[in-house]
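The structure is given below, and queries will be raised subsequently.
Right after this comes subunit A.
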Amino acid sequence: MHNIDYKTKVIEMKNITKKFGKLVANDNINLTVYKGEVHALLGENGAGKSTLMNQLYGMIEPTSGEIYINGKKINITNPNIAIKNGIGMVHQHFMLVQPFTVVENIILGNEITNHGILDMKKAKEEIIKLSEKYSLYVNPDDKIQDITVGMQQRVEILKALYRGADILILDEPTSVLTPQEIQELVHIMDNLTKEGKSVIIITHKLKEIKQVADNCTIIRRGKPIDTVKVDEVTEEDLASKMVGREVTFVVPKEDHETSDVVLSIDNITVKDNRGLIAVDGLSLEVKKGEILGIAGVDGNGQNELVEAITGLRKIEKGHVKVNGKDVTNLSPRKIIDNKVSTIPQDRQKVGLVLDFTVYENMILENFHNEPFSKRGVLQKDEIIKNAKKLIEKFDIRPDDEKLLVKSLSGGNQQKVIIAREIMNHPDLLIATQPTRGLDVGAIEYVHKELIKQRNQDKAILLISLELDEVMNVSDRIAVIYEGKINYIVDAKEATETELGFEMAGGKK
Partner candidate 1 sequence: MEKKKILSSTVKMTLLSILLGLIITAIILLAAGYNPLEIYAVIVKGVFSKPKYISYTIIRATPLILTGISVAFAFKTGLFNIGAEGQFIIGTIVASMAGYFFNLPIVIHPIVVMILAIVFGGLYGSIIGLLKAKFGIHEVITSIMLNWIALYAHNAVINIPGFFARTNKAHPIKESASIVFLDRFKNSDSGKEWLINHQAIRDILKSPVNYGIIIAIIVAVVIWFILNKTTLGYRLRAVGYNKFAAEYGGINVKRNIVTSMFISGSVSGLAGALMIMGVSKGITTLSAMEGYGLDGIGVALIAGNSPISCIFSGIFFGALKYGGTKIQAKPIEAPKEIINIMIGTIIFFVAIPRIVNVFRRIRDRKGVTE
Partner candidate 2 sequence: GCGEKKTDTVDSGTQVNDDNGSNADSQEDINDTEDTDSEDEQEDVADKALKVSMVTDTGGINDQSFNQLAWAGLEKAQKDLGITAEFLESTQEADYAPNLETLYDQDNDLIWGIGYLMADAVLDAAKTNPDRKYAIIDNAYTEEQEAPDNLLGVTFSEQEPSFLVGYIAGKMTKTNNVGFVGGMEFDVIWRFESGYRAGVKTANPDAEIQIQYVNDFGDTAKGKAIANGMYQNGADIIFHAAGFSGTGVIESAVENGKLVIGVDQDQKVILGKDEIITSAVKKVDQAIYNVVKELQEGKWEGGSNINLGLADGAVGIADTSVDSVPQDILDEVKQLEQDIIDKKITVPATREEYDELYSE
């Protein structure tokens, strides 16, 4: 695939062990990366991938083990040392300063100055040059908070390249990108390897590994399982090595009868935080017993749409009805009371109170209802009983309802939300990016659960940036572009090309 120089080991991590207290996050892991190679790291949530890479980048120090860069043993105690040795890293959670501009973010820590005074003009020129060289187009003066996640990703990569990185670590770079953006990223990686640079990529998406990586190291619960040549294995092989069991990728889904309209959106207009129109005369219907998937590139009004339906954002024009009742601009409370449940996009910021226990989070919308409260007093026994039931039913681990939610893994946090939302017996379930950042095992679980709900005659609105997810799970697919829906298709008739074309705003 790529032009790999198997004689030059740019990275050698030897017998790396990292302990957090009693937890062994990395257990004697070896990793070798060659010049010009794209090397994938694969593993379930919490397997220890990010931890391993953070050690390579000097964010944390290994408990034991050695790291060689270009054959030389280096003690990487802080990111400066990593940067000096040509390592760049794009973190799973972007390390961007939101109110700063693109340029400011890129030059930070490596500023172009004149006696300590910033030379922004020169910096801008350099960045434009760099972005042209690698076809990573950005607008240097945009603020990070105003640009799409895909754009932010580019900024992150530029940050590394700006520092002259020869080895680029990408921690789950594609989990927030559109199919088009992913393709662009693949090109970028190809370009980089052509220059003799090496890339380590962490991803849960096996398809991508197949497409872009040369070799793949698989980690399970901190232990190294195998390193394989990607050409020589199938996706199924990779998945079973990773999880330790067989995994189904496409959730089996029988046809199901739809009936009454549950959600009806009629020509609504919604503004975003900056006061610009984000949802622009959008109309939509979701019926009982169907999953309507909304595909679209991030930033086309998806968030605003969900917030408008759930009462968190004002609807300027138009109407939303649930079960025939007008709920336009009602309070979130009232909308919840109309049997609408939501799995929010940002589970930590919006979906959970991280400092509450699991059982407290389980009643976030229901705390004031019987049997959880009587006359304003919480009924702890009932609340705990409820939590225990849900923990068992949704297989939340560890099965201790008294733990603070923040101590749970991402996947289990997501399960808490799903359990809670389904417990509310909604007529309409809105699922926004329900599998973001989850591993294949967890994704499988969520998809099954969505289909189960649909089979129980719920109406489900699925909003996802993952085209595969939308295509696998939905009964009908709508494409949102610039706040409008111009294209709705039966999932069985949908093709990736066509959807991709519509997502980019293509006209028929």
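Basis for inclusion: all candidates are chains of the complex that A comes from, given by their letters.
Observations
Heads up, the rule we're going with is that a residue touches a chain if its C-beta (ideal position, glycine included) is under 8 Å from a C-beta of that chain, and two chains touch if they have at least 3 such contacts; residues count from 1.
For clarity, every value in this text was computed on a predicted model and none was experimentally measured.
Candidates 1 or 2 all come from the same complex, and the one touching subunit A there is 1.
Every residue of subunit A that touches candidate 1 in the complex is listed here, in rising order: 310, 312, 331-333, 335-337, 342, 344, 349-356, 360, 363-365, 367-368, 373, 376-378, 380, 402.
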